[in-house]
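Selected chains from the complex are presented in situ; the others are not included.
The letters A, B and C name the chains in turn, as written, and every chain counts its residues from 1.
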Amino acid sequence: MIKQLLTMAAAMTLAGSVQATALPQQAYLNLDTAQKLASAALTQCATDGYNVSVSVVDASGITRVQIRADNAGPHTLESSRKKAYTSASMGRPTADFADLIKKMPEVAGLRDMDPNILILGGGLPIKVAGQKIGGIGVGGAPGGHLDQACAQAAIDKVLSQK
Amino acid sequence: MIKQLLTMAAAMTLAGSVQATALPQQAYLNLDTAQKLASAALTQCATDGYNVSVSVVDASGITRVQIRADNAGPHTLESSRKKAYTSASMGRPTADFADLIKKMPEVAGLRDMDPNILILGGGLPIKVAGQKIGGIGVGGAPGGHLDQACAQAAIDKVLSQK
Amino acid sequence: MIKQLLTMAAAMTLAGSVQATALPQQAYLNLDTAQKLASAALTQCATDGYNVSVSVVDASGITRVQIRADNAGPHTLESSRKKAYTSASMGRPTADFADLIKKMPEVAGLRDMDPNILILGGGLPIKVAGQKIGGIGVGGAPGGHLDQACAQAAIDKVLSQK
C-alpha cells in the first residue's frame, strides 16, 4: 500500500527529473570492491594476531562496509570509520597527519576540524588511476602502523587485481 | 614548509594509488550547476516575497552550496539543508513523505531515521536522465508548498537549459 | 603576556579591517533591554505562583540573558531557550505553530527543523517598529499559555516604556 501511494505521488512530482546533458562523470567505489577490501584487511590482521574492526568509505566519507572481529573492542568501530573518513576526505594516510602535528604543534587543530576526523595511524586513501575514490580504516591492533599494514595489504591485494 | 613535509610524506606512501581498471562511473552535481540552482531558488522566493535559505547537496547528501537571505531566520539553514538531504537520499519530494505519514501514522518513525532527515515540504531530488544526483531544499516561506515552488522553479530553469 | 602577544599578532594582520562604505544597518537587542525583559517575565510568573526559567535571545537566536528561579526544574533552561529561539527565528508566538500542527498534521516536521526549535506555547518574538530583534521564552508554568502570559507581560511593560 505504501508503494501504491508513493507511485501516485511520483506521478505528480516528475519535474525533478529532466533530460539534462553533460554533467561530469567520476568513478566510484562499488560495494563489491569495498567488501573485498574490508575482508582482506580483516584477514591480514587476523593472520597477524589482531582482532580489529575495518571500515571502508566512499569519496564522500560515507560508509560502504563495516565489520568487527570477535573480541574487537566496541571503540574500534568508530576509530576505524574515522580513520577511513579522514583518509578519504584528506587524501593521505592518517599517519602522515599524526607525524605532522608532532613536528608542527600549531596544526594540532587538525584534530578538531570535523567530528569524523581522526588523526591516528591506520587509515589509507583508496585511489584508482590517481583519483581518490574512498578510504579504508583499521582499528584494534596495538599500534597504528600495525593497523595501517592491514589496510595496505588489502589495497595491494584487491586493487592490483583490477 | 607544511607543503614540503607533506611532499616528503607522500613519497613514502604511494601504495594507496594503484593502476586499476574498470570501476563504474556516475554523473555528479558540479559546483557550477549547484550554485545556479541555489541562486535561482533564492531569487524566485525573493520575487514571491519570502526571505529564505537554500541548500543544495550532492547524491551523498553532502552540502555543495548554502545561502541565507537577509532576514531569513537562523533555523532555515538547517531546515533547508535537511530537506535537501532527505530528498537526495530518499529520491522524492519531502512533501510526499509528509503526506504519507498523515495517511499512515505507523510510518511516523520515518522522521527519526537519521538526524539529517526532515519530513516537511520544501525539498526536491535533483535528477538528470533518471539518475539521482542530489537534492535542493528551501526553508523560510510560510508553508512548505511555497518553499517547494521555489525549488521547482530553480530545477525548471537550470536543468532544462542543460 | 597574552595581551602583548596578541597585540603583536594584531599588527601583522590588519588586513581584515578595511574602510568600507555603506553596509546596511539594523537595530539590535541590547543587554540592558534583554535583562529588563527577563526580570519582568520572571517576576510576573512569581506573582502568578510559578517557578520558571526565562531566556531572551537576539535576532540570531543567540542567548542574551537566561535566569532560572529557585525550584524551577533543570529542563526549563532548555525549554525556555528553545521557545525564545523559535519565536526569534520564525517571527511568531510558538503557540501558533503548536496550533498549526494540531490542525495540519502534515507539518509536524516543523518540530524537527533544527535542534533549537521547540513548538510549544511560551515563546514570543520581540519586535520593535515592526522589525524582529529577538525572542523571549518562558518555561516551568503548568501550561504554555501561562508561560506565554509572563512573556507578554514583560514585553508590555518593557517595550512600551521605550
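Here, a residue touches a chain if its C-beta (ideal position, glycine included) is under 8 Å from a C-beta of that chain, and two chains touch if they have at least 3 such contacts.
As the structure is a prediction and not an experimental result, all values here were calculated from the model.
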Full count of same-sequence chains in the assembly - 3 placed in this view: 8
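In the analysis below, only the chains that are shown with their structure count from here on.
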What pattern do the touching chains form: line, ring, star, complete or other? line
For copies chain B and chain C, work out whether under half or over half of the interface numbers are shared, and give different or same accordingly. different
I'd like the Å distance between the centres of chain A and chain C, where a centre is the mean of that chain's Cα atoms. 42
I'd like the Å distance between the centres of chain A and chain B, where a centre is the mean of that chain's Cα atoms. 22
In angstrom, rounded to a whole number, how far apart do the mean CA points of chain B and chain C lie? 29
When you check chain C against every other chain, which residues touch at least two of them? none
Flag every residue of chain B that touches chain A in the complex, lowest number first. 1-2, 5-6, 9-10, 13, 15-30, 33, 58, 60-62, 87, 92-93, 95-96, 99-100, 103-104, 107, 124-130, 133, 152, 155-156, 159-160, 162
Chain B contacts chain C in the complex at 70-71, 73-79, 82, 94, 98-99, 101-102, 108, 111, 117-121, 139, 144
Can you list the residues on chain C that touch chain B in the complex? 24, 60-61, 85-86, 88-91, 105-110, 112-117, 132
